[in-house]
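In this view, the complex is presented without one of its protein chains, the others remaining in place.
First chain written, first letter: the chains are A, B, C and D, and each begins at residue 1.
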Amino acid sequence: MSTAEASAGTQRGDIADWLRERVSHAVSEFTAATALVVLFVALTFASPYFLTADNLFNIGAQTAVIAIIATAQTMVIITKGIDLSVGSVAALAGVLGAMTVRDLGFSLLAATAVAIGVGALAGLLNGLLVTAARIPPFIATLGTMSVGRGLVFIITGAVGVYGLPRSFQLLGNGEILGIPFAVVITVLVAVGVAFLLSQTRFGQYTYAMGSNLEAARRSGIRVGRHLTGVYVLAGVLVGLGGMIAASRVNSGQPNYGISLELDVIAAAVIGGASLFGGQGRIVGTIIGAFLIALVRNGAVLLDISIHYQQVIVGLIIWAAVYFDQYRRRRLESRG
Amino acid sequence: MSTAEASAGTQRGDIADWLRERVSHAVSEFTAATALVVLFVALTFASPYFLTADNLFNIGAQTAVIAIIATAQTMVIITKGIDLSVGSVAALAGVLGAMTVRDLGFSLLAATAVAIGVGALAGLLNGLLVTAARIPPFIATLGTMSVGRGLVFIITGAVGVYGLPRSFQLLGNGEILGIPFAVVITVLVAVGVAFLLSQTRFGQYTYAMGSNLEAARRSGIRVGRHLTGVYVLAGVLVGLGGMIAASRVNSGQPNYGISLELDVIAAAVIGGASLFGGQGRIVGTIIGAFLIALVRNGAVLLDISIHYQQVIVGLIIWAAVYFDQYRRRRLESRG
Amino acid sequence: MGTTPTATADTADLPPAGEPPVLEARGIVKRFGHVEALRGADFTVHRGEVVALIGDNGAGKSTLIKTLSGVHPPDEGEILVGGRPVQFSTPVDARRAGVETVYQDLAVADDLSVAANLYLGREILRSGPLGRLGLLDKRAMRQGAAAALDELGVRIPRVTTPIAMLSGGQRQCVAVARAIIWATNVVILDEPTAALGVVQTGRVLDVVRRARDAGMSVVLVSHNMPQVLDIADRVEVLRLGRRAARLRADEVTTDDLVAAMTGSTSTDRDER
Amino acid sequence: MGTTPTATADTADLPPAGEPPVLEARGIVKRFGHVEALRGADFTVHRGEVVALIGDNGAGKSTLIKTLSGVHPPDEGEILVGGRPVQFSTPVDARRAGVETVYQDLAVADDLSVAANLYLGREILRSGPLGRLGLLDKRAMRQGAAAALDELGVRIPRVTTPIAMLSGGQRQCVAVARAIIWATNVVILDEPTAALGVVQTGRVLDVVRRARDAGMSVVLVSHNMPQVLDIADRVEVLRLGRRAARLRADEVTTDDLVAAMTGSTSTDRDER
Partner (left out) sequence: LLSACGGVEVRDGGGDGASKDASGPLKLAVVPKAVGADYWNTVKAGAECAAQRAGDVTVQWDGVTAETDVEGQVNLIQNFVTKKVDGIVYAATDSSALAPATDQALAAKIPVAMIDSGTSPQPSSVPLFATDNRASATEAAKLLAKELGPGNHDVALVEFQPGSQTNTERVDGFKAGLAQFPNLKLVGQQPSKSDVNEARRVTENILTANPNLKGIFAANEPSVLGAAQAIQAAGKSGKVVIIGWDAAPDEVAGLRSGQISALVVQNPFKMGYFGVDKMVKHLRDKAPLASADTGVTFVTKENIDTAEIKAVLEPSCANPPVQ
């Protein structure tokens, strides 16, 4: 019997299928991961300071916020959407979280809840603009970006929120068993969202809507509700990220996150997400986020000025995606 | 004979077709145009300074660069692409143009040629990255954005290019028959590109590639060459825009154009372009650019703080696109 | 030719007299911009019958079907299920009423696997608390998908292949299999065998017959007149957005059908 | 069943003996990832003949056609035009050699009008210097498009309608009309009548006949066996990515064709 014939539902076929699926996914993250490993090894040799516990923890903590928000962005991108408002919303969440502590004297936990709530509300707004008002995501979230930043400034009077107790830093600068708290949160978020996307109905619908919204609708998926849900969940993560960022700098920064959207979208796309929807995985995104962070870290360790750094970041973004595309093409056409 | 039957090739049918095409296009620009007119009238009543020749010329000159670069962006968006590098490339072109005059003592004309050449080269790079290296446009131009900005800083040493002769200002501040020179250039560019897109084979291919790249390829269009051509032409306009911007402030500014891409993409999308390709027209883009400019102008005239301004810009972007979508839906489903 | 078919040639009896039709459309009007795709279309399906809906290209068949399945809410007219008027404003409503549809444009999600597409919107969840959290039982779906496709006799590399990689006929098989798995009341098939091979076409027609025998109603859109006469109990003809004729399949010939579709029913029947 | 068809049943004579085939494929292999769509496929068309390419769903017909028209360069094997080996690495190359194709997935640009799609890649330019600047003669294209569609008997709201708004059959008509307008040497039609109405199907077959009579060669992919036997001079059967049989259309029956497609040629011919 030929391999082109369906090997229907046998136990063995199942496992083989599963394996093949794993492998083909791994391959699509392969290039970004390779780039990451290559860079890692290169930096280890190039700088004696690179491969130190302190530095690795620093990189982890520095990348935590980007990675969390990039995870949120990936979910949105999979639905064929885009969220330009992440920077503004993170700033709004961070500032309001900080004000909760400073002005109301609430605990860090309450502040985090407020920040997450702010993110969720912003996500709900984005979701409703996209689904109920049928405004394309780019424009809907561009508006939220502008409105959100305006609100941050109006609320704070364009002055940062200072004078926070030291306990406020726990989320961003704390450690648990010697591992930065922010890193732990990032891992939990990434694993949780990856699981959600790959193993649950919610994830299935997310990919389906991004792949063919009309098909999803005709299949009886309540696309309005689900799409809004994706934006809300993304908002929750952005709020959390904003809070961690505020905690890291022990203040609410009204200017936080300007052009953050480009970084997180880049991380997602380097990791294999397609802006035309239906494709993208969290592992890839996390790899993408760390790739960018590593370049920045390495540049400082190697005494490369910010200007050359920008050039190098650009080159690496090109290279990572080029090889990924090349690999996929080869895989598709040659086997 | 029923209207559902083809009214083949008669002279009358032709004119009717043409009329219908015009009307349906006009409608799609209708909302943005309506918003523009409403805002215009409102501002005329709200501020005595609004409807003055000086102010209108100011708005024209202020919007010229945005409008020219938004025109370039629209071409790229029609091909299902996006150009994030416009800000960096405009800065690079302006800085190199200014250095041509300052350091080589060349004329303004030569400087403009240099700026345009820089833009064309950047466009060629973008085009080759997208077509030959098959890097998705978002990533290709994100890289160019980063590399371009790095180059600007490296070339200038992060210092603005000052000490230019007054003649350098001609392009940005000169007038011709009392009309700002920049406005005249903008009109020429807009009309030229609109004509190119709607009346020529080049334009036809641009829409076709954005609508279905594979169909275009199978139809025998040399998509690599044409797509690259679109990016190069866009780069030329971005270079020109960067030169006008430099001329307006009589210096080459390494920081010019940060987040310019968002403004010009917003202008294009407000004007009816779709980020999923195949749709978009220059008239709409120009209207979109002026809509944004008018909001900003009005906000200052009415002494609205930047904070509220951002909120208002966001609301107007939402509203313009919402009504446009609403109108189109109604038109499609109700007739 | 060109005369508006006001009086429809009504030669078909309502099969199970008395019982209201399972699904009925009355005077449906649907406009797209300046194009009037449906201009007062009527349509009826009774329990346990196979009705063929035929008509020229652009007659409005697919549009009618989309109003019956909740994709396009009609501009005018009403839809009745079991005699009671209903509002199908989304496909969910139609599915609730037990109406399952294969669309001409298939409506599959290219990036999703064959199995995921088959179960889209009706995923099998794990049993127990994990299932309540929305956890998918991917294995069960893979097995179910393989079995369903086997029944249609189509060879597909693997059920985990993304739909984008399938041949035209393989894609159509997936869409047909999906509707067949879930149908409970009415199955609407819009040109389901257009891209299918001979064997697969035969299998689909077998499935249609079995569905009818199990008491379901089937609406079949097809341009293949021999196929229509072979499988259908009744034929409804759509022309220029209106019902032009209702015919019993065992009383007519291919030529009659063509005449009805092209609008030469009574006058120039033997033109071709 | 399941035996690899090494020796193909070669019952067809080469019609104009001596003259090399207009288009020939030898030992084409094409892989997509782990799927081997073509495994050494051969195919031949001679001047002035209509060859039907048939096979089960997923047999590799569309893939073979895409290698013949330059869409997918083959991984192995060679393509010959008029006896000389050629490299079709892009569709432009194939078109240069006079090979015009209607793809199963149509490959039309949804946002463009019917007229623009018909002339895509071959726009009519204004005469004179304006034309040399690339200025389109939109009126000429509208008229040409309306005439071409008229010939196929399809009703289309207007030739300025975007393709996205057409019915399935209307879209297919546009794709067929496009290939027919431009064909000079070989026309390849991948299931061109799958979505067409009875009248339109008849017109397309007429056009095919006229093309043959004018000396062109036509390759027709179809799952409609009566249609194949009606129009084709010769039939080539593809099975599991290889040529399984070459048959003269006037010497075989539908059952023979089905047997060849399903791989029961010699042993269990009368299974069905």
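Basically, contacts are C-beta pairs under 8 Å (C-beta built on N, C-alpha and C of every residue); 3 or more make two chains touch, one makes a residue touch a chain.
Because the structure is a prediction, the values reported are computed rather than measured.
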item: Selected from B:210, B:254 or B:314 as touching the chain missing from the view; value: B:254
item: Candidate in contact with the missing chain, chosen from A:213, A:249 or A:319; value: A:249
item: In chain B, positions touching the absent partner; value: 47, 49, 52, 54-55, 58, 62, 65, 149, 153, 157-160, 162-163, 173, 245, 248-251, 253-256, 258, 296-297, 300-303, 305-307
item: Contact set of chain A toward the excluded chain (per top definition); value: 47, 49, 52, 54-55, 58, 62, 65, 108, 152-153, 156, 158-160, 162-164, 166-167, 169-170, 173-177, 180-181, 245, 248-251, 253-256, 258, 296-297, 300-301, 303, 305-307, 310
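Here is the rule we use: only the chains that are shown with their structure count from here on.
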item: Centre distance in Å when chain A and chain D are each reduced to the mean of their C-alpha atoms; value: 47
item: Mean-CA-position distance for chain C and chain A (Å); value: 42
item: Chain A: positions in contact with at least two other chains; value: 4, 20
item: Of all residues in chain C, the ones touching two or more other chains; value: 32-35, 58, 154-157
item: Parts of chain C lying in touch with chain D, wherever the complex brings them together; value: 32-35, 55-58, 61-63, 104-105, 154-157, 161, 165-170, 173, 191, 194-201, 223-226, 257-258, 261-262
item: Touch list for chain B against partner chain A, complex; value: 84, 129, 133-136, 138-140, 142-151, 153-154, 158, 258-259, 262, 265-266, 269-270, 274-276, 306-315, 317-318, 321-322, 325-326, 329
item: Footprint of chain C on chain A - complex, ascending; value: 4-9, 13-14, 17, 20-21, 199-202, 204, 207-208, 210-212, 214-222, 277-279
